[in-house]
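Note that this is a trimmed complex: some chains were dropped, and none of the rest were shifted.
As written, the chains take the letters A and B, and residue 1 is the first residue of each chain.
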Amino acid sequence: MTNAFLYDLLSSIAERGRSVLKLRRWPKDSDSRAGSLIDMCEALLTGRGEASGVALASEILGRYRALDPADKTAVLRALADDFGPDRDRVNDAVAKWASNGDKTTASELHYASEPRRQELFRRLNRSPGGTATLVALREEMLEFMREDPDLAVIDRDFIHLFGSWFNRGFLVLRRIDWSSPAAVLEKIIRYEAVHQIRDWDDLRRRIDPPDRHCYAFFHPALADEPLIFVEVAFTEAAPEAIAPLLSAKRPQIAKEKARVATFYSISNCQRGLSGVHFGNFLLKQVVEEIRRDLPRIETFVTLSPAPGLRAWAETCDDSSVEALTSAARELAADEEWAAEPERAARVRKAVEPLAAYYLLKARRPDGRVVDPVARFHLGNGARLERVNWMGDGSPRALAESWGIMVNYLYDLNEIERHHEAFANQGLVVASSSVKKMLPSARSRAVAADP
Amino acid sequence: MTNAFLYDLLSSIAERGRSVLKLRRWPKDSDSRAGSLIDMCEALLTGRGEASGVALASEILGRYRALDPADKTAVLRALADDFGPDRDRVNDAVAKWASNGDKTTASELHYASEPRRQELFRRLNRSPGGTATLVALREEMLEFMREDPDLAVIDRDFIHLFGSWFNRGFLVLRRIDWSSPAAVLEKIIRYEAVHQIRDWDDLRRRIDPPDRHCYAFFHPALADEPLIFVEVAFTEAAPEAIAPLLSAKRPQIAKEKARVATFYSISNCQRGLSGVHFGNFLLKQVVEEIRRDLPRIETFVTLSPAPGLRAWAETCDDSSVEALTSAARELAADEEWAAEPERAARVRKAVEPLAAYYLLKARRPDGRVVDPVARFHLGNGARLERVNWMGDGSPRALAESWGIMVNYLYDLNEIERHHEAFANQGLVVASSSVKKMLPSARSRAVAADP
């Protein structure tokens, strides 16, 4: 903090008895603005300015928001470079740890090395609306980070803090329906990432009929801002395709007749919270909710995309599927194939075994399952239940997966066992119908058949 | 985690398809119980057991609660000793920091040295009611810590986590009145630490009349559990004594006539949150609330005890108050003095200058103001406004401070300046009336006068 600034600050207060905040001059030139803001951060952090800390925090966040991008990155760089831990204190702690590595010096090492920006963020969070502002700040920072990887040290602190603040114990599950505030509903429209919601009528079809539910996690500090939500359809049998589920003209069924709950769309809402995981908790709690309210529902499945299938097949050099990938590529080389029943039937013969192989056998170099959606559900302990040919005929789905959709089954009695098998041994638990779909001599022959 | 345990766990699940939790045997002998619980903590932490993580967290907390004290301390010791950071990872990070002390290795040093129990506590917090249980667990642990100072490393982690979770940005200010739930009100009765609330009628007199308000901070995860609350009386002038304020027969005044808001009782509710500070924020936000609702209120003062006065005087060897302390001690040697007007008047002559000296000049060896209540309000930027002779005639107050009570003044326009002067220069800002009370040659002479 510059002496001039401090002098300005203290003397003006002393002389005129007005609040510190009102007197802090806001420089006109851009360079000084970033510097001035950093000075304010120091004041907030060092306890000067503590008496009016909440007001100072608000002021800092408000001013930051009004900066232009260059000034923002200047501020962020300063946070990365100058708001790390106190180096002397770290070195002291390191020395003590070296000489006596007990639990107390370990603890001191941890606290001594805490970056000062963590405490800064905690103090900024005290201001009204601070949490939402910090989440938005990080969302923007993730953009800047592409250009400036040094900001990663800040991001690590954000992930740590947000992980602590958005602990599942603080989240509230709420049902979203037609009596929810419009301010929430418009966000459902905006954030739906899987199957677009076109307008309010379309939204209503998703959340209002008795055979449709929608649930979201909220955090008390982010009112009206869903963090993640899932859309559920109640049906008599597990659905094989998305279009009939979303059709405006679909038949509704009475709740009493429903036996299956299908999670057909799960969307994260806050990019600023990426790296903090809720989905796992959401699905399990929703299963509990539905079991309590609708005890006749016995089966919980997803209807999920397989977004990486076709990209994997394009580049795959696994010999066991070579014939199939070649066939699929050739047969579906142009976009008309899906409209030509005969060709589509041949594509199917190649793609179904490919999809089974992709989900069950294919692995990334790091040994993990390739498909991100599969990783999520299998990691949650779900079972790979069914591969659905032409589950989604939209251009995007055709481009990503030849239209394949997948059902994953959530059986609360089994998820622990499935999760263990998957996490420890990389084993994908699957139904026999999917296993039977795996490439065989026959399927390869069929694929090779012109 | 023992192999036997894991085997038991996994095989039983696999064989019988039942939930992991139901099958974990709960040993009968006490020793094994602590061990078994620690095994469960490892399972929760290492990701085995993740699929049913919330249920496992609940189970751990429930079982811990049921342990007897010896088993609890065994578990806590294990948390202190065995749930620190991964030593290898720490040593790696230390080495990197030594060779290249940049911001990235600093960051890595911090995260590498995080005690594993922090993540354990975050995962335990995911269970329903987890936050309340952890706060209660720490409250009890503080007792164990008296015997076993090694638990301090755990406590440091608790303070860190609770400080983050109970960030002021997550607290909600609520007014407490006669339409509040009984479940909240009974806690106000229980937690009032300054001026006891005897029963529900007494409570009603504190919160229901229009010239009485009560405000508390709540955290969304601790429903119906106030964290801290303040009781406020609206009056025409700043009150000098507590008894008339609390009298069942006191005259009520119309809100429009009130010009002063007096904070006459501030109570922390959760011992398990000691070390996390809310009082500072509470008073300032309450001032804002009242200013908005009752714009005619111009003055905000406390009516506070001086709990350390007499104990300080008993042991004080400061020569500038020697005559006064001797006089006060002798005059009030027995308990009848307060009932004898003439003697009481002489006590007053000695005690008033003493009190002024105690609040304005006396310092602890570490240079801080002696009185804890004075430290709190002066640190908040309040001004020492008035010393009230016989502000509280209760036996406890007579024993602690010869009945002295103190008004501290909260002037939002000045608190920043006062706070700076106090924090940086140790300067106690006081009214001229208090300064005039300081010991003088005359007061010393009077005191010496038999």
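To be clear about the criterion, a contact is a pair of C-beta atoms (placed from the backbone, for glycine too) under 8 Å apart; a residue touches a chain by one contact, two chains touch by 3 or more.
Owing to the predicted nature of the structure, the values given are computational and were not obtained by experimental measurement.
Asks: Since all chains share one sequence and 2 are shown, how many copies form the whole assembly?
Replies: For the whole complex in this structure, the answer is 4 copies.
Everything below uses one rule, namely that only the chains that are shown with their structure count from here on.
Asks: Taking the touch rule as given, give the residues of chain B at its contact with chain A in the complex, in rising order.
Replies: 10, 13-14, 17-20, 47-52, 54, 80-81, 84-85, 87, 90, 94, 97-98, 101, 103-104, 106-107, 109-111, 113-115, 122, 125-128, 130-131, 150, 152-153, 156-157, 160-161, 163-165, 167-170, 172, 220-221, 281, 284, 380-381, 412-420, 423-424
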